[in-house]
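Left out: one protein chain. Kept in place: all the others.
Right after this comes chain A.
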Amino acid sequence: MTSLPDRTATDKSLGLVIDLDTCVGCHACVISCKEWNTSNYGAPLADLDPYGAEPLGTFLNRIHTFETAQPGKPAQVVHFPKSCLHCEDAPCVTVCPTGASYKRQDDGIVLVNESDCIGCGLCAWACPYGAREMDGAEKVMKKCTLCVDRIYNENIPEVDRIPSCVRTCPAGARHFGDLSDPDSSVFKLVEARGGFDLMPEQGTKPVNKYLPPRPKTDTSDGPDVLGPLLAEGTEGAGGFLGWLDRALDRI
């Protein structure tokens, strides 16, 4: 159980592609993930002391915001959603002493069987990405299920048979599909946009991919609308600006 499936026999590698160029950091996916997963697969997601001084909750998806800066260039802000990457070489699975953590043979989804989990927390230590959280109320390990209870669910309309976060994202920054299939839209997206792995040096071989933000163009060369109006000298300005300049001078 806790051994990883034979990779060549894994039929599919279902996962997410997250576009860091499009994500606006609205946290809609965080909320929809929490809502779906607190009322479906496994134990609900705890919210301890929600209105108190020290709220502490379980989330399967969280959004960080980073700033990058190169010398002499404007800073660039990148919103960065992070959930389980359903790694091919998932260290969280092999460390589990009970077999509660496992990677599915048929679609590669990494799941926790909560009734076998003893809450030792070792799998969360093993995950370099912080994708696993021990539930404060249930004392079992929680993680992204890739919405396994939606994607195969024939009781919901077909359009909804994708992960809740993907369905919700208003910017279209999250994509879902089979990353082992060269004909899939996610595979092509990763090819076209240069999708990359997080912490490749950790050897986890994540299935989820991230698409890089396009570098910000240097704004100093861009069109400057207000500048001429604010400039000290306005001599020689023609057209509308020249007229405005002369009119203002007359007042």
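To be clear about the criterion, a residue touches a chain if its C-beta (ideal position, glycine included) is under 8 Å from a C-beta of that chain, and two chains touch if they have at least 3 such contacts; residues count from 1.
Keep in mind that, in the parts below, contacts and distances are computed from a predicted model.
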Protein name, per the UniProt record, of whichever chain is missing from view ("Beta-hydroxyacyl-ACP dehydratase", "FprA family A-type flavoprotein", "Dibenzothiophene desulfurase" or "(2Fe-2S)-binding protein"): "Dibenzothiophene desulfurase"
Hidden-chain contact residue, picked from the options A:95, A:148, A:171 or A:189: A:95
Of A:31, A:171 or A:198, the residue in touch with the unshown chain: A:198
Interface with the unshown chain - residue positions in chain A: 1-3, 20, 30, 54-59, 62-71, 73, 76-78, 80, 82, 91, 94-100, 116-122, 124-130, 133-134, 136, 138-140, 196-203, 210, 212-213, 215
